[in-house]
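A single protein chain has been removed from this complex, and every other one stays in its place.
We call the chains A and B, going by the order they appear; numbering starts again at 1 in every chain.
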Amino acid sequence: MREKGDGFAAAVIAIGLLIVAPGAAAAGGGAAGRAKITVTSGGTCQGCHLGLGDAKLHDPAVGFNHDVHNRPGLGCVACHGGDPKAEDPEEAMSPRRGFRGVPKPSQIPKLCGSCHANSSFIKKFAPNLPTDQLAQYRTSVHGKRLAAGDTNVATCISCHGVHGIRAVKDSRSSVYPTHVVATCAQCHANKALMSTYGIPSDIVEKYKRSVHFEALTKKNDLSAPTCNDCHGSHGATPPGVSSISNVCGTCHVKNMDLFRKSPHAKAFSEIGVGACDGCHGHHDVTVPDDAKIGVGKGTFCGRCHDASDRGGEAASGISAALTLATDTVDRARTEVQDAERKGMLMEKAEIKLQESHQDLVEARTEVHLASVWAVTKRANGAVAAAKAALDAAARARKEIRYRRHGLLIALALILIALVALILKIRKIEQ
Amino acid sequence: MDQDPKNLQPSRRSFVDWLLGTAFGAVVVSAFYPVFRYVMPPKVVEAQTNRVLAGKVSEMKPNSGKIFRFGSKPGILIETPGGEIRAFTAICTHLQCTVQYRPDLEQIWCACHNGHYNLNGINVAGPPPRPLQPYKVAIQGDKIWVSRGA
Partner (left out) sequence: MRILDSLYRFLDDRLDLSPLIEFARHKEVPRHRFSWAYFFGGLTLFFLFVQICTGILLLLYYRPTAEAAFESVQFIMTRVTFGWLIRSIHSWSANLMILSAFLHMFSVYFMKSYTKPREMTWWSGFVMLVLAMGFGFSGYLLPWNKLAFFATRVGTDMVSKVPFTGDWLLHVMRGGDDVTGATLTRFFGIHVAVLPMLLTAFLIMHLALVQRQGMHVPASLKAEADRRPAIRFFPNFVYRELVVWLVGLALLAVLAAFFPWKLGVKADPFASAPAGIQPEWYFLFMFETLKKIPAMVFGIEGELLGLGAFALGGLFWFLIPVLDRKSQRGERSRLFTVIGIVVLTYIAGTTILTFLGVLS
């Protein structure tokens, strides 16, 4: 602790020097004169390293310029130790001055944790930042394997990067929601690496087919789940079969509630099938359609039920109710749109369509209760509203017919007038 | 049949004149009929604008909400427990269901997938990805006027 405290004092002084007399530091640094340096907390470390030709030694000094840790009181020394105000490299990087060099992977969690798990220290920089990451990491599969001596696993820097770490909320960060998949994919899509652990490497591809990935990337819905939303970030662990409904249920609350009240809740746990993924799968969760319900081929229900058992009957009943509602709503939408294309304004029909849409969405949610009655009640509501929209469309068609008839009459009159005119012209010119 | 063509001439001419006059009269009438109907004031005498009468202050009580129509879209009018009146679009940003007010939660709630919005329309729980779009509320006596663009 004492040594670290000294490092800090040194860093603070170094910054003070740089701010007060940047010219002096540049002149003294020798190599620093060649590269333009911004005033940073890097001290003479950055001054020298920016001037080095070896990319391995040069690039960290560049990257650190936009690192979230590049601020007064932190700096290279915070991780690497050494003396940032010493101008002689030998002196600056001597173990006597606390220089640690490049930390080994196994040391990294503890190194980061020395600040990030220290709540009284973090409070000085980012009071709202949690400090449980290290504790969480130790419970993760990554953390456990690292403790067991496996250095292939992810540590802090595998995901957050190093020398250029950005805040999680920064959209350029490697752990920003839209970048998480690519970050995890560095290892988890690596077939050779994953095969040594006996875990599949196709999960990234599967996830990219999911409705969640689409919501995240196409609709830019940052609340849509990416890897860490289900697996946890620092405590990354696959959720167990029993906890999966809790995980999905954090967002899909209603579906989870209904499912828990359904006869399936008990049955699924008895046969060891996950509550949600039993039907929907997990990484490649796609938008389910009504065709997945029923007992035929390719249906979810058909995996356990056939047409003869009670569950199969219920599935057929639900399927029939949903199909009728979906067809009616679709037909109503087509007809209303058709009337709109013909120039009719269908405001009231639009309201009814919205109602029918709502009922249909709710009917589909009720499917999780596996009750024919509950689904049919909602589906009937959707059908009723859609029929009202269909009536409006029929009225619009009638109005269009009325207009066309009026047009025909007007055209007939114009035609008669034309004939009369031509007769008249011929008459007077005879 | 044996009529003198000279006698026939005037009648034929007058038939053409009659036809011409009648047909033109009919065309004019058919053109003026829509015009006449157009000039007659319609049942709803004014165009709905960006502003709608969403409700009355006397109907509302603290910690309650009601749905109103804004054009072809539903809107929700709420009175917060603190007595402030606010209005939002009532279309859930998740799957476009119509939201409602839940006095027990003191939140705006979507029944379809249990989406929750706070009293500022911000999505706070459940699947909704975005906040509800707020409307501008103006109170004129007892009338609550809601307009777009808060």
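We adopt the following convention: contacts are C-beta pairs under 8 Å (C-beta built on N, C-alpha and C of every residue); 3 or more make two chains touch, one makes a residue touch a chain.
Keep in mind the model is a prediction, meaning the values are calculated, not measured.
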{"item": "Displayed chains contacted by the hidden chain, counting the whole assembly", "value": "A, B"}
{"item": "Residues in chain B touching the chain absent from view", "value": "27, 31, 34-35, 37-40, 42-44, 46-51"}
{"item": "Contact set of chain A toward the excluded chain (per top definition)", "value": "342-343, 345, 347, 403-404, 406-407, 410-411, 414-415, 417-418, 421-422, 424-425, 428-429"}
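The rule we apply is simple: only the chains that are shown with their structure count from here on.
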{"item": "Rounded Å distance between chain A and chain B, as computed from the means of their C-alpha atoms", "value": "37"}
{"item": "Touching residues on chain B, where the partner in the complex is chain A", "value": "12-13, 16-17, 19-20, 23-24, 26-27, 30-31, 69, 71-74, 91, 95-98, 111-114, 123, 125-130"}
{"item": "Partner chain B, residues of chain A touching it in the complex", "value": "215, 219, 221-224, 251-255, 257, 347-348, 350-351, 354-355, 357-358, 361-362, 365, 409-410, 413-414, 416-417, 419-421, 423-424, 427"}
